[in-house]
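Complex shown without one protein chain; remaining protein chains in place.
Which chain is which? They are A, B, C and D, in the order written, and residues in each are numbered from 1.
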Amino acid sequence: MRLGTVVGNIWATRKEEGLTGLKFLFVQLEAPDGSPIESPVISADRIGAGIGDRVMITTGSAARFVIQDKDLPIDAVIIGIVDSVDVESR
Amino acid sequence: MRLGTVVGNIWATRKEEGLTGLKFLFVQLEAPDGSPIESPVISADRIGAGIGDRVMITTGSAARFVIQDKDLPIDAVIIGIVDSVDVESR
Amino acid sequence: MRLGTVVGNIWATRKEEGLTGLKFLFVQLEAPDGSPIESPVISADRIGAGIGDRVMITTGSAARFVIQDKDLPIDAVIIGIVDSVDVESR
Amino acid sequence: MRLGTVVGNIWATRKEEGLTGLKFLFVQLEAPDGSPIESPVISADRIGAGIGDRVMITTGSAARFVIQDKDLPIDAVIIGIVDSVDVESR
Partner (left out) sequence: MRLGTVVGNIWATRKEEGLTGLKFLFVQLEAPDGSPIESPVISADRIGAGIGDRVMITTGSAARFVIQDKDLPIDAVIIGIVDSVDVESR
């Protein structure tokens, strides 16, 4: 999983069946110290994350398992809103 | 998912079974501000995207779930045509 | 999917069961303008591609779906031989 | 699989169903000589790894197979605590 911060929204009216009603957010991946990594990715969200929230995302085809009974064509999903992070400096 | 713009077409008459009739497009991945990321990728399209459309694509094996009853050997698919994007500058 | 050109062969007599009889080729990934991207990857081929052919490959676990009734441990497969490419300069 | 060292913890109270009770740790990927590679990733852990332990992690959707009867939306998991590594210099 990767750490990131929700930085934006994206809207698409015309889309693949099965995705209607699913919310999509831009998430800026980041290192534990908050420095950004690459460009923001688009993640599905079902737990109500909002702009500015620090989140954990799962990428790849495992993202679809947030919904157990239907296989969705999604490759990134927010799986948790982060309370705190504690990383040792090495 | 990744943001991109449809920039071209690709034709292949001789191909794997099961892919006949599926349309393939080149999509230039891009950051929310429109700056290009890497080289264009080839995405399947079932929702009628055209050159110049801004799209969301799903990559990896989850791409196959746009078709529920058949497992296709595809690794990228256009899942939506983007209406608008709203990303905070940080 | 990615665009590439077949640039070589690889032979392996001792291999995992289930892969016997499957042909493996080196494919040099490339941008639409033909410039190479990274090092050549090894792709399975069932459609008879040869050295110099421009091809589309599917990577990741979806590659296995070229064979519907057996799950093979392959992560790249040639899915089409490219007739033509038309990409807009931006 | 990749080699790494456990460098931190992450807590998320609000998360996707099915992930409750699963422990998440930051793992710094590294080369066999211990030099760090990229930023720390977040891995699930079921075998009791702790800060400072050298571990093997599996990434991608195969990570979910640490639990056989339930498909979890996780993309990295610690699969072993490393006793020793022996790599030839070339």
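Convention: a contact is a pair of C-beta atoms (placed from the backbone, for glycine too) under 8 Å apart; a residue touches a chain by one contact, two chains touch by 3 or more.
Owing to the predicted nature of the structure, the values given are computational and were not obtained by experimental measurement.
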(message) Across the whole complex, list the residues on chain C that are touched by the chain not included here.
(response) 5, 7-16, 18-19, 24, 26, 28, 36, 39-44, 51, 60-61, 63-64, 71-76
(message) What does the interface between chain D and the hidden chain look like in terms of residue numbers?
(response) 1-3, 31-32, 37, 46-48, 56, 58-66, 68, 77, 79-88, 90
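Everything below uses one rule, namely that only the chains that are shown with their structure count from here on.
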(request) Could you grab the centroid distance between chain A and chain C? Build each centroid from C-alpha atoms only and quote it in angstrom. (result) 31
(request) Quick one: which residues in chain C touch 2 or more of the other chains? (result) 61
(request) Once you've mapped the touching chain pairs, tell me: line, ring, star, complete or other? (result) line
(request) Determine which chains touch and list them pairwise. (result) A-B, A-D, B-C
